[in-house]
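A protein chain is absent from this complex, but the other protein chains hold their places.
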C-alpha cells in the first residue's frame, strides 16, 4: 500500500463523509441512548457533526490544523462523554500530524493510533465494556496492522470500517461497564451501545470518503 | 304549627341527618367543584361532616352549646370558603339560642334567620350569584314565613328543603359571580353550584331528621 | 397522579410537621396549623400575619421569619383555615403595637380573614388588614379589586415584614403594604392542570380538558380554569403577550423601574422560567423600562400544574430599601 499519500483536502473529505454518516443517523443514536443512557447522544452528534462539516468546507492551513479545529468543535460543543472522548481522539491525531502537509499511509495509521492513545488518557474502558472502544479499538488495530500490507488505502479503510461495525454489533450482547449505562448492567443486553454505533458510522463514512471518486492518487 | 318544641336531642338528630346527607354525597360535591372550582368541596364537607356527626353523638348541655360546637368544628376544619360560611351560619344560630333548652318553632325559624344574617356578614353574595345563598336564602325564607302557619315542623322543613333544592337546581342556569368560580363566568352555566348543592342536601337531611320517628312531640 | 404520600386525610398535618422538623432554627409549628418564628419578633414591633390553604408549598408558610411574616395560618389543601385559628394567630403576633393581616383575595381567605379581624377586634387587639388582588385576568381594569391574590403576596410580605421589623407603626406598615399591593399586577398561564392531592382528580371541566397543544392564560392558583385558551405558543411569544397585558394594566411608561417575578407553578422547570425571563428582559429593554429587581423561582405552586405567573411591580425608593432589607425565612433569605 506504499506510495499513496493523503493531502489536506483528502483528509477533509474523509472526515466530512464520516461526520455526514453520523449526522444522517442521529435519530437512531438518540434512540439507543434513550434506552440505557440519557437520550442525548444523537443530539450531541448532530450538533457537533454539523459544525464540524461546516468547518471542513473552509480551506485549511495543514492537516494538524484541520484536526485541531475538529477536536476543538467537538470539545466546545459541550456534548457530554462522547464529544469529549472524540475530541480527545482528534486532538491525539492532530499531535501526530504536527507540521505535515500530507500523510503516507504509515503516518496516517499512526495518527489514528495516537488518537486512540490520547482518548485512552481519559477513560479506562476497553473493548468488552460496551462503549465506543468496542468499535474504535478493532478499527484502529486493522489500520495499524494493515498499513504494511500491499492494499490500497480504500481497501484498508473498508476493513477498518467492517471491524468497527462488527465491534459495535457485538456490544449488543454485552452488559455495560462504563458510562451512564454501566449502572443498568445486564439490562443493557440486547441493545447496541450508542457511542460504538457512532464510531461504526464514522468509519463507514471514512471509507466512503476515500472512494476513488474523491480520492486523488499521487502515486 | 304552634305547640311543638324541639329539645336538644331533636336538634341533634336534625343536624345529624343533615350532615349525614352531605357526607353521603361528598363525591358529587367534589365533582361539581372540580369543574368550576378547585375540586375540594366534597372533601371539606366530608371531613367537617364526619367530625360534626361524631360530636352530635355526645350528650350536650344545651342547644346553643351544640350549635357553637358544630360551628367550631366547621371553622376549625380549615375547609375553605364553604366551611367558613357554614361555620358562621351555625354561630349565628347559636347566638340566637343562647340560654335556651328547647325551641318553639318561632324561635327555631328566627335562629335560622339569625344564622343567615351572620353568614351575610362575611359575603356579599345574594341569591342569583350562583353560591350557597341560592339555596339558603329561599330555604330560610320558607321557615321564616311559615312558622306562623298552621303546619307541623316536619311539613315546614319539607317545604324549606324543597325550596333549597329548587334554589340549587336554578344555579345551573346562572353564571357564577362569587367564589373561585366567578372568574369562569358563563363557562359555569350548565353546572350546579357545589355550595348550593350542599345546602340542599343539608335541608333534605333536616327534613328527614325531623320525621315523626325521631321526633318526640311535646304537643 | 402518583405521589409520595400516606393517608390522604393526613396530608396537611404531616406536611406541616415535616416542614417544622426541617427548619427548626427558623420556624415552629404551634398547635395544629400555626407556623410561627422560632425566635419571636421583639415586642414593640407590629406583627405581620397571613392565612391560606395548603398544597401550594413553599407558599405561604415558607416565608415566616425575620423580616417577613410572624405567623402563617395554614388551611386544608386548597382551603382557607378557619377564622378562629387566624384570630388566635393575630393575638399571638401582637407585641403591643397591633397586627397587620395580609389576605390574598380568594373566597375562603376573605371569609376567614374578615371573621378573624372581627374576633380579634372584639378581644381588643389593634388589627388592620390588607388585601392582595393583583391578578389581571380576574381583575380587569374597571374592577381590579376583584382580582385573585397570586404571587404578589411575596412583595407585600417583604415590604410589610421589613417595615414592621424596622419599627414602623401599624398605620405606616399598613400604608406601605397597600402601596405595594396597589402597584403590582400578575398574570398566570398554564399548560397542564393540577390534581387535588387527596383525591388524585384533575381539576377542571372534564368535558373540556386543556388540549395537548393548548395553553390557558389566567388559570388560577388552585387549577381553576382560566379565560384565555389558545394554541400553545413559544416561550418568547407567551412572554410578550403576558408582559404587554401587564404593562397596559399597570400603565407603565418608558423610563420606569419595575420589579419582575417569574413564579413557576410546580411542574414547569427553572430552565423554562429563565428562558421566559430572558425574553421579558429583552422586551423591557426595547421599551426602555428598567428591571430594578427580579426573582425567578417557585414561591407558590399548585401541585403538578405546569405554567407560571408573571408579576410586575412599580417600585419607589422606599419600597426598594424595604425590598433589599435582610430577611431569613425557610424559602427566602436576603443577606
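Should a chain be cited, it is by its letter among A, B and C, assigned in written order, with residues numbered from 1 in that chain.
Convention: a residue touches a chain if its C-beta (ideal position, glycine included) is under 8 Å from a C-beta of that chain, and two chains touch if they have at least 3 such contacts.
Keep in mind it's a predicted model, so treat the numbers as computed, not measured.
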{"item": "Interface partners of the hidden chain - shown chains only, full complex considered", "value": "A, C"}
{"item": "Which residue of A:12, A:30 or A:62 touches the chain not shown here", "value": "A:30"}
{"item": "Touch criterion as defined above, residue of C:38, C:97, C:275 or C:325 at the omitted chain", "value": "C:275"}
{"item": "Contact footprint on chain C, counting only the chain that is left out", "value": "2-6, 11, 14-19, 21-23, 54-55, 57-58, 62, 191-192, 197, 212-213, 215, 232, 234-236, 238, 262, 266-279, 281, 291, 294-298, 301, 303-304, 306, 308, 326, 328, 331, 333-335"}
{"item": "Sites on chain A contacted by the missing partner chain, in the whole complex", "value": "30-31, 34-40, 43-44, 47, 72, 74-85, 87-88, 121-123, 178-185, 187"}
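The working rule: only the chains that are shown with their structure count from here on.
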{"item": "Category of the chain touch graph - line, ring, star, complete, other", "value": "other"}
{"item": "Whole-Å separation of chain centres (CA-atom averages), chain A against chain B", "value": "78"}
{"item": "Chain B and chain C: spacing of chain centres that average the CA atoms, whole Å", "value": "32"}
